[in-house]
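Here it is: the structure, laid out below.
Missing here is one protein chain; the remaining ones are kept as they sit in the complex.
As written, the chain order gives the labels A and B, with residue 1 at the start of each chain.
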Amino acid sequence: MKHFLRKGDFWSGLALAGFGAYVVATARHWTYMGEDGPGAGFFPMWYGAAMVVLSLLLVAGAVLKPGAGEARTLPWSDLRRALTCWVAFVACIALFKALGFMLAFASLTWFIIAVMYGQSHRKALLVAIGGALVFQMLFGWVLDIQLPAGPFAALLSR
Amino acid sequence: MFGKRMLRAVAAAALAVSAVAAHAQWKPTRTVDVIVHTGPGGGSDLLARAMVTMIEKEKLVPVRMQVLNRPGGNGAVAAAALAERKDDPHTIGLITSVWIGTGLTSSEMTVTVRDLRPIAQLMLEPAVFAVRADSPFKTLKDFIEAARAKPGQLKQSGGSITSRDNIIRQTLQAHTGTRWAFVSFPGGGERLAALLGGHVDIMVIEPQEAGEHVRAGKLRVLAQIAEKPLPAYPGVPTLKEAGFDVTPTPQIRAVVAPPQMPAEAAQYWYGVFDKLRQTASWKKYLADNQLEDKFADGATLFKTVAQIEREMREQFTLAGTKVVR
Partner (left out) sequence: MDPIAGLMHGFAVALTPANLMMCVAGTFLGTVIGVLPGLGPAATIAMLLPLTMKLDPTGAMIMLAGIYYGAKYGGSTTSILLNVPGESASIVTCLDGYQMARKGRAGAALGMAAIASFIAGTVGVIALMLIAPPLAQLSLAFSAPEYFALMVLGLAMVVLLAGESLTKALLAMLIGLWIATIGTDLFSATSRFTFGQSALLGGIDFVIVAIGVFAVGEVMANMEPTTAPDVLPVPKGLRNLLPTWEDMRRCRFAFVNGSIVGFIIGVLPGAGGTISSFVSYGIEKAVSRHPEKFGTGVIEGVAAPEGANNADTAGALVPLLTLGIPGGSSTAILLAALVLWGFKPGPLFIQESPALFWGLVASMYIGNVVLLLMNIPLVPVFARLLKIPGYAMYPLVLGVSLVGVYSDGNSLFELGLLAGFGLLGYAMRKLGYPAAPLLLGLVLGDAMEKALRQSLMMSQGDVAILYRPIPAALLVVAAVLLAVPLFKKFNDVRVRMIDQEV
């Protein structure tokens, strides 16, 4: 009976139902129907309600349909690598202003190549530094998009 | 030979020179950002780009200037972006009355125009009431009477509900005791299309936008929303002349800067705009676009903003719009 607890549909359905309920609850604070027509709350109410209905349908489907044939179970081992990459991406963004684009991006690149894919450090560093330079030259100088400079600010300001 | 007197003279000269050097004109040394609250193609954006082009043509500034679009929240995002730059002398912003209106009605706008450093007041943007050329309304009075006969049936297209279009509508409604509907369209093109297509009955439009359509015989202008009559529309009455004694809401355009911009930089920027407004290209721009020159310095701008705030607050309260400041 508890097979549905492993199903992605079950949990995502529940999450979306909760989210839909949140949307409806928030929309209640806004005008539903003003004197000139529907207010700010009109649309969110409706799609929030639709979200609740559809996601509960999904949950019901996950619970009632037997067997693992349609189950989408969540293999944590696969997720780990993807999520590690994501954390590295977020870290890169967080360090954008502090390290400047080139260093942050180079670090991310090195991380992916050397750590995630186990290539040699030399290869990783080469691609990292090369890539960062190409990006900086192409976007920063040719297109004059001001990428954060970090410690190279003095060097890069023109 | 180089006695004490000479020494004193030299010392005095040196002092004078160093004093001048200390007060030497601050000049920008890197690209300057001009922040506007619309996306590319919007009213403020186009004005800013025209301005930058003229400044570059007249060589008033030694560096490049670029327009930064920070749309969102009817000015809230742009105001916050300016405040974020604290004392950066290489940033200025272009404001309109929309910023003031949003400051009064939106609690999310954390930085208002009063928090920013005023540099110079540039111009007033007049507007006109326009209807289709084949509509039954020949004067604004006709429209008001028709609105009185059929409350809520006539429609006006315009921008957001805190825009000048709606404010003047609500002022007129309150003044004449009538009521007509307001339909918001985000883009100027859509508003005009709605009017030309017969989906709405009237709109408030900038004179130069209407110009071509009037010339082609598609639009009729009923009244001017301006303090002084517009030269391009000689036969068109102002609101007062048409019989409606209401204060036309001024739509100003002015230059501001981050809150803590140093005095020398602020002075420099005021100087740039002062020189700009005396150039022939600026005068031609104002004339072509039927804008009213209202140049003034930062202190005057501050007072103007306060006055507009008072008027808007009154108008919003009268119309029932929630005022949060």
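Note that a contact is a pair of C-beta atoms (placed from the backbone, for glycine too) under 8 Å apart; a residue touches a chain by one contact, two chains touch by 3 or more.
Computed from a predicted model, the values in this text were never measured in an experiment.
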Candidate in contact with the missing chain, chosen from B:I92, B:A194, B:L239 or B:L276 = B:A194
Taking the full complex into account, find the residue in B:A50, B:A174, B:A242 or B:L318 that is in contact with the omitted chain.
-> B:A50
Thinking of the whole complex, not just what is shown, which of B:T162, B:T178 or B:Q315 touches the missing chain?
-> B:T162
Can you list, in ascending order, the chain B residues touching the missing chain?
-> 39-42, 45-46, 49-50, 52-53, 56-57, 67-74, 76-77, 80, 102, 105-106, 108-110, 152-153, 155, 160-162, 181-190, 192-194, 196-200, 208, 211-213, 215-216, 218, 288-289
Absent-chain interface residues of chain A come out as 8-9, 12, 16, 20, 23, 26, 30-31, 34, 36-40, 42-44, 47-48, 50-51, 54-55, 57-58, 61, 72, 74, 78-79, 81-86, 89-90, 92-93, 96-97, 101, 105, 108-109, 112-113, 116-119, 127-128, 131, 135, 139, 143, 145-147
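One rule holds for everything that comes next: only the chains that are shown with their structure count from here on.
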Rounded to the nearest Å, the gap between Cα centres of chain A and chain B is 39
